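Could you have a look at this structure, given as structure tokens, before my questions?
Left out: one protein chain. Kept in place: all the others.
Up next, chain A:
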Amino acid sequence: MRRNECIAMLLAGGEGRRLGVLTKDVAKPAVHFGGKYRIIDFTLSNCANSGIETVGVLTQYQPLELNQYLGIGSPWGLDRREGGMHVLPPYVRQRGGDWYKGTANAICQNIGFIERYSPDYVLIISGDHIYKMDYGLMLQSHKRNRADATLAVIPVPWADASRFGILSVDEEGRVTEFAEKPKRPESNLASMGVYMFTWQALRQALIEDEADPQSEGDFGKNVIPKLLREQARLFAYRFEGYWKDVGTIESLWEANMDLLAAEPALNLNDRKWRIFSVNPNRPAQFMAPGASVRSSLINEGCVIEGAVNRSVLFHGVKAEAGSLIEDSVIMPGAVIGRGAAVIRAIVGEGAVVGEGCVVGSADSKQIDVVGSGDVVRTRPSLPDAAMLEVEPL
């Protein structure tokens, strides 16, 4: 990719309300995933690995931790003399300022940023999804089609299709219909929220959308349908591979569990496509005598004295003697006390499950969650998360 031929705008302001206590203090893109990463690492690494060297990251909800994490983009190789990563919060102009009201509105408010680089193409992505994708290939397809916009799509099971933005395409891949969460889907091609635009077409569309008082300033609801009505050249780009929206506790847990398969659909150990992240500088993990670890993903700095089975442990987790962690996700620095058990649960960053306490249960339908920094002191055995006696530190 030629320098600044294409720049990326990464929407990272989402609250992720359905992640509950996990997004109490952080934006969804900063939520931990996969034993080492935060959700946003995947899209930033995709940019870095695709050769996109200018990335604007639009932040809004609870940006402190996310901003600190992003820094100047060094972990992703995006601290560049020209371009590189820029954090773009909403700002005030002479005639006042506004929060980002929708995805398209957020980009519209940053037309000035984009024009500083005068790119030919602008890639719109969000920091909410887990996937590895070469945006360079998508750009090639976009150029081949002389498209105004290209939407990355992925086939989803028909039963789930009504949860997504669904596209119908003709035999050339041109989009014929777009329906946001249709009751009766006519196709199972879901939009991944990854859009490649020819900048002039996008610029025009954003300005028109901004002028429309009826519009909510959203790509899926407003901008894409309008372009389609106006018969702009909209194409679909089929993505084959792992893609997951980790918007709920269940899907976050599931996506973590997906990594534990013997041949995981998302290979994190691909030297040609590294997922970069901020390094926590912890020593190699310590497996004590008597530890037992199976079918799990464990990060640096952990001290394991108990049993871990089918679980994902982030850096610096302590699992004390006699503890059991099963089918769970344990976020950085959490402590699972002596004889405690965590089953089918997510334990937040720095949380403590006290000695002998039990969180979750094997036959529970839901995934129990212990919020960041919470201390669980309830002895066995309460199956319901709502009944956990939780006190903040």
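What we mean here is this: a residue touches a chain if its C-beta (ideal position, glycine included) is under 8 Å from a C-beta of that chain, and two chains touch if they have at least 3 such contacts; residues count from 1.
Throughout what follows, contacts and distances are computed from a predicted model.
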item	value
Omitted chain (choose from "THIAMINE BIOSYNTHESIS OXIDOREDUCTASE THIO", "ABC-type polar-amino-acid transporter", "Glucose-1-phosphate adenylyltransferase subunit GlgD" or "ATP-binding protein") - UniProt protein name	"Glucose-1-phosphate adenylyltransferase subunit GlgD"
Per the touch definition above, residue among A:126, A:296 or A:372 touching the missing chain	A:296
Option from A:80, A:274 or A:338 whose C-beta touches the chain left out	A:274
Of A:46, A:60, A:109 or A:285, the residue in touch with the unshown chain	A:285
Chain A residues touching the omitted chain (full complex)	34-36, 74-75, 262, 268-269, 274-277, 279, 281-300, 303, 308, 312-314
